[in-house]
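Questions regarding the structure given below will be posed in turn.
Removed: one protein chain of the complex. Kept in place: all other protein chains.
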Amino acid sequence: MDQNEVIIRVGGAAGDGVQSAGLIIGKVFSRNGLHVQTYNYYQSIIRGGQSWYQIRASHNRVKSQGDGLDILIALNKDAIERHTNPKINEGGASPLDGIAVYDTALGDFTKYEKIKYCGLPLGEIAQKYSRNTLLKNTVAIGAVFGYLSLDFETLAGVIRDQFGGKGEIAELNVKAAKEGYDTFVTKYGKSSKALNPEEKRFYLISGGETAGMGAVRAGLKAYFGYPMTPASSIIHYLAAHSRKFDVFVKITEDEISAINMAIGANYAGIRAMTGSSGGGFALMTEAVGMAAEMEIPLVVYEAQRAGPSTGLPTKTEQGDLLQIIGASQGDFPKAVFSPRNVEEVYYMAGEALNLAEKYQMPVFLMVDLYLAEHYETVEKFDFTPDIVRPPFAKGDEKDYRRYAYTETGVSMRALPGTPNLMHNEDSDEHDEKGDVVSDAVTDPEIRRKIMEKRMKKLETYIKELPPTPSYLMEDAEYAVVQWGSTQGAVEEAVDILRSKGLKVGVIEVNRPFPVNQDIRDLVRGKKKVIFVENNYTGQLRRLISSEIGVTGDIITKYDGESFYPGALATQIEEKIRK
Amino acid sequence: MDQNEVIIRVGGAAGDGVQSAGLIIGKVFSRNGLHVQTYNYYQSIIRGGQSWYQIRASHNRVKSQGDGLDILIALNKDAIERHTNPKINEGGASPLDGIAVYDTALGDFTKYEKIKYCGLPLGEIAQKYSRNTLLKNTVAIGAVFGYLSLDFETLAGVIRDQFGGKGEIAELNVKAAKEGYDTFVTKYGKSSKALNPEEKRFYLISGGETAGMGAVRAGLKAYFGYPMTPASSIIHYLAAHSRKFDVFVKITEDEISAINMAIGANYAGIRAMTGSSGGGFALMTEAVGMAAEMEIPLVVYEAQRAGPSTGLPTKTEQGDLLQIIGASQGDFPKAVFSPRNVEEVYYMAGEALNLAEKYQMPVFLMVDLYLAEHYETVEKFDFTPDIVRPPFAKGDEKDYRRYAYTETGVSMRALPGTPNLMHNEDSDEHDEKGDVVSDAVTDPEIRRKIMEKRMKKLETYIKELPPTPSYLMEDAEYAVVQWGSTQGAVEEAVDILRSKGLKVGVIEVNRPFPVNQDIRDLVRGKKKVIFVENNYTGQLRRLISSEIGVTGDIITKYDGESFYPGALATQIEEKIRK
Amino acid sequence: MVTMNDFKGSVKADWCPGCGNYAQLTAIPMALAQLGIKPENTVIVSGIGCSSNMPEYVKAYGFHGIHGRSLPVASAIKWSNPELTVIAYGGDGDGYNEGTQHFYHSARRNPDITYIVSDNQIFGLTTGQASPTSMLGMKTKTTPDGNIEPPINPLSMALSAGATFVAREFSGDVKHMVETIRRAISHKGFAIVDVFSPCVTYNKDNTFDFFRKRVYHLEDEKHDTSDQMAAFKKAAEWGDRIPIGIFYENNDPTYESRDEVLQTPLIKQPVKKLEESDLEEFL
Partner (left out) sequence: MVTMNDFKGSVKADWCPGCGNYAQLTAIPMALAQLGIKPENTVIVSGIGCSSNMPEYVKAYGFHGIHGRSLPVASAIKWSNPELTVIAYGGDGDGYNEGTQHFYHSARRNPDITYIVSDNQIFGLTTGQASPTSMLGMKTKTTPDGNIEPPINPLSMALSAGATFVAREFSGDVKHMVETIRRAISHKGFAIVDVFSPCVTYNKDNTFDFFRKRVYHLEDEKHDTSDQMAAFKKAAEWGDRIPIGIFYENNDPTYESRDEVLQTPLIKQPVKKLEESDLEEFL
């Protein structure tokens, strides 16, 4: 067990405060300069059921929720039975192999070997301070930090922030935590973990939030959406900061309205986005084609969850790639981004807005539930505004043609309000001027040319594609191909394999469409190519095979949970040895 | 020029009666036992513009609208200028190389060599009988049949049917036609064409209509839709025959309602369908996933037109394949059919209904504007009811589980109204009984199993896939791969190449998904594989490469028109010689 | 005899303790039992939302579809098999946002189904965003500075569409609700019952208390349920006194009664055998 690292899990029911307890714990670490990753396991239920929140903290960079479990805070009996039982593995999560903190009032439950059961009268302690039943969580958190002997003051600070400053409630919580801290140490002593404050501090932030921030940095002025898990975190973030960031946030009657509004706003000349999860995005697909045909910039934030249909609304999956590739009838240029981590979401949100406007085409910023909702530590962000806006026609252009044929396929836009350049933008096929060619006379020749003009934008963009990122590929004999949020688990799995002497590297596809030809070079000569995907059919593999003919073995996971590095390493090794 | 064949084109403006004139001409041939194919070139406009209708008739089987143009009926000046000008080629259609029939009142127009201009006082003649300006079309039709010296009585019969029996209007038309017939012969003589009545008669019918009939044969009881070209022809056909066939036809507020109704009706136990074109189908995609997750049979008729977006609403394209493959988030079983001709639409409509019910999954019946709207001769249909309904649970089953794990992946349905078997069908992920697993406790293990159960249906179906049809593949050195409505033009192009000694065959993909592995065998050892597609990016090629790694050269056409055999033969030959 | 117990499902409802939906989970089976309708002939159709979980908890045929689409599904089930009693159930977001168009057109179309909306004036399942019936000024996750969009009035909406049965109930008055739901189910045609069904977790404004203080029974004030204009006026009442009960009712023919093909239940119709003569027109 790594003494520089700890994995803590808070287990309970919805409504038990699992998530806020988890976040407090995470923040204590991040404020102390430790790297943190969290994992949120919850159900589509408001109260009850079974949920848990895992925090992995380390002095070294951590990239996933990790394997193993050092400390469990069990908020109910189900949680203690479940997370200590070596036979139960929630989609790959490790059972406890350390201490269990729980309220002695829980009563009897099955006990397992090797686990240190550290019952405390959590409720009793809590009641000394307040009758709010959630206070016992604070006591338990205090206990955990006592065990880890981590500076109480940081914890006190986080608690105060969480409970609204220096008021009475905050102080009660601080006191309760302190009693939990002290009582634990008195009763059970301290851990041998060597987790100490560092000189720096990290921010603990989720992908939904960095998507919002990154977009604001790139000049986002309006977001239109209809709530849907896990695409709501960006809405909540932007709505809460609407006035601060001067971003107009509009919740619409449905997703169809949302995307049409986003297109209208972009048409008018501001930067606007929309977003949803798979089911809501399905409703948006018709308008995606409209944006493409009318050459109006559009960024869609698509946060995947486990399908098909309503599926597992609070579970993660990478199952929407082909939906996005196939969105809307006909052929048209588009780009798909799949940022690999919370930080990359920030930068790619801006890149998406710039790209959409540069090429006047739809750009998809794909994340998944895991990436949109889990928290990661980030050290700093680049705040320099990242806004590249192509010029607009001003009104003195001679012979202005909205869809002029050009070298790049890109034609200059004239915004409504510009003198002299009045024209029509049309979802019907049109000529260079924007006049419809499907009414009186369809000229097949013009149709052919305007199709080619639009598709040329994609050809132009392909030439500018940044290289596909990779990890340890220089000397790799085996290539693992991943996309999006699985980066962390895959890299950690590869680290494990490297430590066993297997030369494995990772090709990290963060811009899945158009498919970068350089993937061909990256796989060349490899003994084996193995795709790792959080879906059933291997959608990235299908796409890459479709576009550039590269294929390989596949490891999939479709139980609603994300990959765990240890288990994944074993699977990759099996494929290699096969 | 083939003396057993004639190609006639009627050109005019929308509202000029181009289409009905064309249909009369076609029927005269089909009633005389000649093979006919028609081509309808029109715009998204109710009156005016430029449209034309082409009829190809032959004693031999014809498979496409063909190359060349023997007879033009020009209903306005634009038509005569356009169709006689050797430089104008409407997406591949040949200019006139024969006689032009027109109203001498048209006045002056450019004349070209080699064309025989046969002006007649069409309007003048017509006015003798009625003031209805459309009557002059009838005169022109008469003239054409005079020229071809084809039996006037058949023409009279068709006219009577078209104009509602033996009434006054019908008789006026017959008389006007007769005068056109005689006047032409007197003035210009007869053609050398050897077109004579045969002993048989054909039906002249479109794909939209055979889709409706085929579905009725397979027990269709309800159709839910929202009009959209070219998916309206099936609606119009079924609505007109609703009482005769006892099919409930419901036009809904939008496509979303239509597909949800179709799913509801199938759930209740009847056979119901929905349909649309690409844009309307985009709106349906969310519910496709619901049907898949809830395992409710569903057939969607998808009639493609040229996109993206509104695009060319009255033009053909095969641009929706990837939209269908990607429809709705997540992975689930489905099947896609792409019948190759009007007759096959009839049989595949029934097959789709049977398959959807057998596997309780969405099945897509894809056509395109060309197939949905153009007319072909068909000799006869098999009327034996084609209904394979799997058994439903009756109510005395013990331990009934709606989604029981089985060998095939298929579980027995219990329809509402069945005693004792009350259960819940859910778009949320569920267990064998149908109980939701995403509320209280998500069991990743159950999720994994139920995903596998559903996907197993596809594995089972794949084993039953009929072989991919082909044409002249036995000794072929080159393989052309086509799908859907391009069959005719492709086969004729191949005939041309064969006549030049090139051993070309055709792989005809009429069930594009799941991709049949036998395509691998079919292409094995071929010198070249060439995909022919009526779209920009080669969507079938992308799909086949994605699923089974087979790829090849590509010939595309994306100007809104379908392929013409002559031009296509040249293109294929170029690819071969390259 | 059918009893409420016959409708008791095997899955325990997992709404928050105190949630308004529990009242309907009592009232709907009670009304069905009173009418002697068997579970096997009952279909409950829903969309997505806390409320939409209803079919999971009732022993009957359940169709828990996608967000906003219960009405088209419910209508088609009824048209396919008119012997079934079809009840659509869902939330205000489900019915008045995502499903707006289906609600409006179902109301004018008049299929013989019952639509019960759990109107908690909030999105519950997605953890508390403004819904189309949220009051002006209400603070939610999507309206942190207070809702600025005037709420719609589902009753006026239904009335304007020509709905033939328009009612409102309150989860705090189950007895009254049972009576209205019973009449809604008995009504031949589209019956909408909008139910104030407090979300105790996310809506701190429109609580049980809020309504208890305000609601009164329409029938106590001699309201004429056949007078559409009176119904419009009553529907507009909002403030210290809020009416519940049946606002409007008429006997306009159902959609299915006007359609020739539906005169025989589709599910009972034999398959049409095609004949040579069916091709005649293509000759």
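Residue numbering begins at 1 within each chain, and the chains themselves are lettered A, B and C in the order written.
The working rule: a residue touches a chain if its C-beta (ideal position, glycine included) is under 8 Å from a C-beta of that chain, and two chains touch if they have at least 3 such contacts.
Fair warning: this is a prediction, and the values are worked out from it, not measured in the lab.
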| item | value |
| --- | --- |
| Omitted chain's touching partners, listed by label | A, B, C |
| Candidates B:253, B:445 or B:495 - the one touching the absent chain | B:253 |
| Contact with the hidden chain (one of A:256, A:282 or A:412) | A:256 |
| Touching residue (missing chain; options B:26, B:66, B:214 or B:279) | B:279 |
| Contacting the left-out chain in the complete assembly, out of A:195, A:287, A:372 or A:451 | A:287 |
| Contact residue for the chain not shown (choose from C:160, C:207 or C:269) | C:160 |
| Interface residues of chain B (partner: the chain not displayed) | 15, 44-49, 226-229, 232, 235-236, 239-240, 242-243, 249, 251, 253-254, 279, 309-310 |
| Hidden partner interface residues of chain A, rising order | 27, 30-31, 201, 203-205, 209, 213, 216-217, 219, 221-222, 224, 242-250, 252-254, 256-258, 260-265, 267-270, 272, 286-287, 290, 294, 381, 383, 385, 387, 395, 415-428, 434-436, 439-440 |
| Those residues of chain C which, in the complete complex, touch the missing chain | 97, 100-101, 104-105, 108-110, 132, 145, 148-153, 156-157, 159-162, 229, 232-233, 252, 255, 258-260 |
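The rule is simple: only the chains that are shown with their structure count from here on.
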| item | value |
| --- | --- |
| Comparison of A-C and B-C by number of C-beta pairs in contact, larger one | B-C |
| Centre-to-centre distance between chain B and chain A (centres being mean Cα positions), rounded to whole Å | 43 |
| Between chain C and chain A, distance of the C-alpha-averaged centres to the nearest whole Å | 37 |
| Between chain B and chain C, centroid-to-centroid distance (C-alpha), Å | 41 |
| In chain C, residues with contacts to at least two other chains | 14, 48, 66 |
| Sequence positions of chain B contacting 2 or more other chains | 256, 286, 290, 294, 426-428, 439-440 |
